[in-house]
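For this depiction, one protein chain was excluded, whereas all remaining protein chains were kept in their positions.
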Amino acid sequence: MALSRRNVIQGAMAALAMLGLSQGSAFAQQNFITVASTTSTEQSGLFKHLLPVFEKKTGTQVRVVALGTGQALDMARRGDADVVFVHDKVAEEKFVADGFGVRRFEVMYNDFVLVGPKADPAKIAGSKDITDAYKKIAAAGAPFASRGDKSGTHAAELRLWKDAGVDPATGKGGWYRETGSGMGPTLNTASAMNDYSFTDRGTWLSFKNRGDLVIVVEGDQKLFNQYGVMLVNPAKHPHVKKDLGQAFVDWVISPEGQQTIAAYKIGTDQLFFPNAKR
Amino acid sequence: MLPLELDQLTFGVNGTPIINGISAKIEAGPRTIILGPNGAGKSVLMRLCHGLLEPTAGRVIWHGARNVDVHRRQAMVFQRPVMLRRSALANVVYGLKLAGKSSRESELRAMDVLEVVGLEKQAQRPARVLSGGEQQRLALARAWALGPDVLFLDEPTANLDPASAHDIENIVNTIHASGTKIIMTTHNLGQARRLGDEILFISNGRLMEHTPIDRFFKEPASVEAAAFIKGELPWH
Partner (left out) sequence: MTGLGEAFAAAWALVVGLDSGLAGIVLLSLQVSLSAALIATLIGLPLGAAIAVERFPGRQVLIVMLNALMGLPPVVVGLLIYLLLSRAGPLGSLGILFTPQAMVIAQTVLIIPIIAALSRQTIEDAWREYSEQLRSLGARRFRAGMTLIWDTRFSLLTIVLAGFGRAAAEVGAVMIVGGNIDGVTRVMTTTIALETSKGDLPLALGLGIVLITLVIVLNALAAVIREVAQRRYG
């Protein structure tokens, strides 16, 4: 009998061993840190450019888990990350104040832009004043797609509505649409429905599904998006890889790290502007 | 193991009795045929004797069994043979290994019985592709290989063509000649005549008669038996 019961069992054992072994070797490497960051940062492509330089220099693998800012900080609070790299100053400072982070360091900033349909129903294209633009959008009832997902980007968007004296909740169900999702899917929706939308420049530059959308407002100081990096507090979570994690924090704010950040371009556009304080 | 005594054996489903208080004593030796019309309860009676069903009342007693696993000393062949998805030889070996025989012993014994039933050339063929008659012969081989004291057969030729049925009857006689007690059901009078030494006639779940074969056919004691014989044989 060609395929006996014994053959089958032997085959299954071999397969199991093969699968287990190959995973085992990848896992044996303990020389890595887990960094909690945001989807927009990862999707900008920064990490693919930045991390290999650090990994080559130190031999430490950097594993980035990309979530929304709220989720990232939450994950770090649970102790599932060694380092946090997000862009929500208020939330970050609270994180340190609550004892979950050791210290907050400013790293870089990028900016947000307002995109919208070429037809520009609110007549704001070319403006450098975001609060004014927001007032005009609300007045015109022009359709606007928001992330609505409590991310850093969403938080920034809401702050600007507040500055403009507009409560976007009044437009809910009408011109103001919350997708409850990340930057990419929100832009997909905006592109499909020709909405205005508030996005970080990085995601926009790599976004390929633009449809009729173009940048309508940029350059306002209020649109600058500050990034911070923090080591998760080993006092709260003793298993945190504090030496390797600290090495990463130190490198990112070092001149070499800062230059590497500045060197990242999409096409000819620099995305991130290093501003770590000495 | 024998004699086998049935003591007020009763079996019912949802209150409806299928076997209704049967008492009988079956001795070693003669080929016993359980005869009766369809629906009389023959198959159920067999399964009660073999232990596949639990009686709702009454007992099945194997008087000759002292410190013996009664189940291991009997075997059964069903109307439709159920073959495992493996070779003919492997099917026979399966039963032997269940009984605790080694692989070597099992294969040797299996080949022996396959030869007796004329299937030695099909030993390596998948049992499920064999013809109906061949599968039933295989079922007989499988049961007999276990060396049972009692062999139950439940309408073993009901689904077979006459030639295959003839083969099966010959094998049954061979098994009987080797010392195994045969207890078989059939509703075919001709077969009962050919193979039976004594008759248990069942009708509506009751035992009507328990008589040697010649007396049964010449002078059936019950009305039901007489009607049955009359219905089956047109020249009576």
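General remarks:
Lettered A and B in written order, each chain numbered from 1.
Note that contacts are C-beta pairs under 8 Å (C-beta built on N, C-alpha and C of every residue); 3 or more make two chains touch, one makes a residue touch a chain.
As the structure is a computational prediction, the values presented were derived from the model and not from experiment.
One of A:121, A:184 or A:234 touches the chain omitted from the figure, and that residue is A:184.
Residue in contact with the omitted chain (choice from B:11, B:62 or B:78): B:78. Residues of chain B in contact with the chain left out of this view: 47, 50, 52, 71-72, 75-76, 78, 82, 84-86, 94-95, 98-99, 126-129, 142, 146. In the full complex, chain A contacts the hidden chain through residues 2-3, 5, 12, 15-16, 19-20, 22-23, 26-27, 34, 39, 42-43, 47-48, 61, 63-66, 77-80, 181-185, 187-188, 191, 203, 206-210, 237, 239.
Going forward, only the chains that are shown with their structure count from here on.
Annotation: 78 Å between the Cα-based centres of chain A and chain B.
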